[in-house]
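Quick one: the structure is below, questions incoming.
Removed: one protein chain of the complex. Kept in place: all other protein chains.
And now, chain A:
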Amino acid sequence: MRILVVEDDPILSDGLRVGLSLCGATVDCVATCADADAALGTSPFAAVVLDLMLPDGSGLDVLRGLRRRGDRTPVVLLTARDAVADRIAGLDGGADDYLGKPFDLDELSARIRAVVRRAAGRATASLEHGGIRLDLGSLTVTVDGAQIPVSRREFMVLAALMERPSVLRSKAELEDRLYGWQEEIESNAVEVHVHNLRAKIGKHAIETVRGLGYRMRAPA
């Protein structure tokens, strides 16, 4: 799950980057409206965490621009102004959720998961396919009831594939979801993660369509 954090305070921004990564997300941070617009225009994000008071304008403008472009990426607003009128303005501006500063990191991460889930039209915080079950909150994988230890990246690859089990995900798409801008990507990173996953959850769980990408194999 790749998340864009738009926050100009360096300490909070750093905390969100590290904290949300611990919760299983890939986080990119920008500090201005202009950078946020640029980032949202070029990369796909599962969700945006948006501060309202930014040095070059209001986060609400970023939000309105996003919605005007027809982009439905879920947005969680962060702001120091949590009067009812401000909350209404935020939600009416197209935000999916709203958190007043200071907030709880776990709550923020749960809310992000919730808006992402809602955007994907799912009702539960877990993904299931065949005997494989992913708990997005606790980042655990169980196969036929037995818990399988996986790395954070492996979990993210599996989650990306299981969101729409029958849909093909290209290697580039998976890389985009797995890695932020600053991270070095090894050319065969995705292949390695898929290889490791097959070893853990079953050789035939993930199907390779040569030259196109990967998808979950339909349960027999």
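Definition applied: contacts are C-beta pairs under 8 Å (C-beta built on N, C-alpha and C of every residue); 3 or more make two chains touch, one makes a residue touch a chain; residues count from 1.
Everything that follows uses one rule, which is that contacts and distances are computed from a predicted model.
For the omitted chain of this complex, the UniProt record lists the protein as "histidine kinase", which is one of "EboA domain-containing protein", "Glutamyl-tRNA(Gln) amidotransferase subunit A", "Nucleoside ABC transporter membrane protein" or "histidine kinase".
One of A:16, A:95 or A:115 touches the chain omitted from the figure, and that residue is A:16. Interface residues of chain A with the unshown chain, by the touch rule above, are 8-12, 14-16, 18-19, 22, 51, 53, 55-56, 78-81, 100-106.
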